[in-house]
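The complex is shown incomplete by one protein chain, all other protein chains being positioned as in the whole.
Letters A, B and C mark the chains in the order given here, with residues in each chain numbered from 1 onward.
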Amino acid sequence: MRFFSDNAAAACPAVMAALADANQLDTAYDGDAWSRRLDGAFSVLFEREVRALWVTTGTAANCLGLAALCPPTGAILCHSQAHIEQDEAGAPGFFTHGAKLTLLEGEGAKVSPEAVEEACARVRYDVHQVLPTALSITNATEYGLSYRAAEVAALGEVAARRKLGFHMDGARFANAVAFTGESPAELTWRAGVDVLSFGFVKNGGMSAEALIFFDPDRAEAVPRLRKRAGHLLSKGRFLAAQLLAMVEGGVWLDNARNANRAAQALAEAAGPERLVHPVEANELFVRMTAQEAAAIRAQGYDFYDWAPGEVRLVTSWDQDMAAVEKLARAIAAL
Amino acid sequence: MRFFSDNAAAACPAVMAALADANQLDTAYDGDAWSRRLDGAFSVLFEREVRALWVTTGTAANCLGLAALCPPTGAILCHSQAHIEQDEAGAPGFFTHGAKLTLLEGEGAKVSPEAVEEACARVRYDVHQVLPTALSITNATEYGLSYRAAEVAALGEVAARRKLGFHMDGARFANAVAFTGESPAELTWRAGVDVLSFGFVKNGGMSAEALIFFDPDRAEAVPRLRKRAGHLLSKGRFLAAQLLAMVEGGVWLDNARNANRAAQALAEAAGPERLVHPVEANELFVRMTAQEAAAIRAQGYDFYDWAPGEVRLVTSWDQDMAAVEKLARAIAAL
Amino acid sequence: MRFFSDNAAAACPAVMAALADANQLDTAYDGDAWSRRLDGAFSVLFEREVRALWVTTGTAANCLGLAALCPPTGAILCHSQAHIEQDEAGAPGFFTHGAKLTLLEGEGAKVSPEAVEEACARVRYDVHQVLPTALSITNATEYGLSYRAAEVAALGEVAARRKLGFHMDGARFANAVAFTGESPAELTWRAGVDVLSFGFVKNGGMSAEALIFFDPDRAEAVPRLRKRAGHLLSKGRFLAAQLLAMVEGGVWLDNARNANRAAQALAEAAGPERLVHPVEANELFVRMTAQEAAAIRAQGYDFYDWAPGEVRLVTSWDQDMAAVEKLARAIAAL
Partner (left out) sequence: MRFFSDNAAAACPAVMAALADANQLDTAYDGDAWSRRLDGAFSVLFEREVRALWVTTGTAANCLGLAALCPPTGAILCHSQAHIEQDEAGAPGFFTHGAKLTLLEGEGAKVSPEAVEEACARVRYDVHQVLPTALSITNATEYGLSYRAAEVAALGEVAARRKLGFHMDGARFANAVAFTGESPAELTWRAGVDVLSFGFVKNGGMSAEALIFFDPDRAEAVPRLRKRAGHLLSKGRFLAAQLLAMVEGGVWLDNARNANRAAQALAEAAGPERLVHPVEANELFVRMTAQEAAAIRAQGYDFYDWAPGEVRLVTSWDQDMAAVEKLARAIAAL
């Protein structure tokens, strides 16, 4: 059983059914009946009017969102371990035409208001330096921590004061909602977030992510940017249908809860001593010797070696709880 | 019945079945079993070793291909009616970091060797002018004409002499193969083409196009460019599976033949007087007064008004021949 | 005597004297006493508050100006023979991050309101096409014609209606002012021009051009763009001093009048039959057989072969009128 990444899991039944339903002639691009329902569906979910666009990858969602917030001459503040810095092959530089990522530190890939404030305070606001223009955080973080609404709001307060557009990379936003029990609205726009990359693929989608603008004005140029980046699919209904199937039926939250539950089971088995970070979503970073890791793998489980003496396990929406509990027992028995 | 665009048609059964088959855990990105079969499958089709990458749109395929052929300081020669000029929102400028499209004229959106030669001859090869570096043609063209292999080869000869990388936008390549009866190899690399955007979506795919490099060395940087443009989907197997389903079973050619057959039936009904361009693929440009168009629409058919006194009809892989023939009779009866 | 280009002439005495005067310690970049006087000096000249920035080349002036008017997703309408299209190595694409030049035709490199209107009318204002966002004209044109204020105003009217930022490449603006006798204000902002590249180097400067924004708000981001493009010289006083020396003393207009006078003398000698374009600045395009050109060159004059049977002569601010008249007689004697 593979615990490499939620990226690689199957698509969930609701998504597959939606694809079959959408397999009929309709208007091309995003003029179809499904795409036209997106704004409405996400506006309900977020309890305010939003603009929602489908894209096929988290990188595209993040970078189109950042391009809407930051001009080529600006800087985006983010954690040094942020996905946009570590795992997008420089896509932010491409989509923003050369804006800069200014890196912050913080436990568990979390950004603190103090770190944001300090980074801004260090800058001379003259023509020689690159000015901070946006802030991007990841929720849940790359190390599986979930920001609470109050934490996001504290960051939102600095962002507003420093006039930073506020972006949230929500590749695992569903897991953060499931873990914190706080509402999508509380974790985003009520806390000052301007743009959210709302991930579906890791959570049971096939190929659709949602890019959400809480201020529709901010979204104005984005459909054009999406097209110009080659991201306007001609049969867009197949993307919209995936999102609707997961959002309108609550599947997105059920799936995330399943993945989180599996992660909690493993976390309890591992115990606090072994856990490098608190487990607040569907990722675990576990201290384990090479021999221990080998012993677990010998029982048919696979996962990444993250660092010497540390492995990463990621649980998925479709993880079979019986198998997970067997693994939990194996870990507990180490 | 809609004859607006092949862009909007349903996905074909082979594709839907392939998606279901691929719906299982595998390695993320393009490390899965399906993606790893792509090079092989297309190498068989093209009778030589090729490098094949999946992308989700024709715009992405075209522009990644062009970025591999043309530096930011270069120019890409293309027809003034080319899709890359007219319908990609400036994507070539985005992907190439500002390379220029130099526009050529020619009947039916066809580029002639003479036009290419003249465009090159006009340029002073100094530091002040933008140097032609690539040539891009569309086959079948935006007006539904198919280049024969000998025509492509004549262009390939100029391209080689003028050191132009040679790109073919094959959004309707299948229709050109079906119409000319010439092989994929003859219409491309044997005629000097370096890179092909091989379209599947208009031809019954859901969301996958193939970008083919005939010289694998030219493709070296492209996987990185694809990732940097946000086009590396994490569940890539769902794209690869679509392509394999259409290529390995010959579905791509069957579908194109169906669409072409429908177009031919309508073309015969319209007669040479009404046809603005020869019908050599699945698009028809038909002279029709506003009243005539209204009369046809009143019978339940829909299509674009292309220009005053001219309409465009596009046939699809799944067009029902009975309905097509009814439309043909209606046109003939005008 | 060379009539190749005004680009290559010496710097005028006022400029050399100003450089010597400025050769003292002052604040770096544009914080010095000379640079701080620029806005004022040009505001007087243009009879309204303007923002004036020094740059070292016409290409930089043009492209920073265009970058202020046109986003990466837009198109700039210009003549097919415009300097920005023909002689700037793709710099507009670089500075705008890939915006497009849409080419217009017109006699003598002049753009007509009708051509602008038609180019806009051809565009579908959807997400697939690149939208016209700016208009750029050259005054005097690349073929030595001068727009009158009424002609500029007619273009300004279309630009306003079509919401196009309006840029004037004034590499030879001084010559146009000298020829038309119309004021700098009439030829620019009163006629709707937003940004002017005001050329000094061809007119007796050493290395300084002025970029003028008639709406200071439009200039807001430009100092940053200038720095980011490596165009913020640390000893900026040496550029500002050149501009002040030419503007405050009226040298700019005297120099242009000298060059125009030389051109008129040659034009009269050539006679209307030989002139390809009316001579309205300091450039002449003259019909001449190869033998005739050789005969003139044998007398010690040099100039470009522009096209078969056509030569180009450019006069400069410092052209010795005795020598010019000798050349005039030689041409008249052909």
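In this text, a contact is a pair of C-beta atoms (placed from the backbone, for glycine too) under 8 Å apart; a residue touches a chain by one contact, two chains touch by 3 or more.
All values derive from a computational prediction rather than experimental measurement.
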Check: Quick one: which shown chains sit in contact with the chain that's not drawn?
Finding: A, B, C
Checklist line | Selected from B:Leu69, B:Leu101, B:Leu225 or B:Ala267 as touching the chain missing from the view | finding: B:Leu225
Margin query: Can you say which of C:Arg48, C:Lys227 or C:Arg287 touches the chain missing from this structure?
Written below: C:Lys227
Checklist line | Touch residues of chain B, complete complex, unshown partner | finding: 29, 71-73, 97, 127-128, 221, 223-225, 227-228, 232
Next item on the list: Could you please point out the chain A residues that touch the chain left off the display?
Entry: 72-73, 75, 86-90, 93-94, 96-101, 103, 127-130
Item checked: For chain C, residues in touch with the removed chain -> 2, 4-5, 7-11, 16, 19-20, 23-29, 32, 55-61, 63-64, 88-91, 94-95, 201-202, 206-207, 224, 227-235, 238-239
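Criterion: only the chains that are shown with their structure count from here on.
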Check: What chains, if any, are shared contacts of chain B and chain C?
Finding: A
Item checked: Multi-partner residues of chain B (each touching 2 or more other chains) -> 88-90, 94
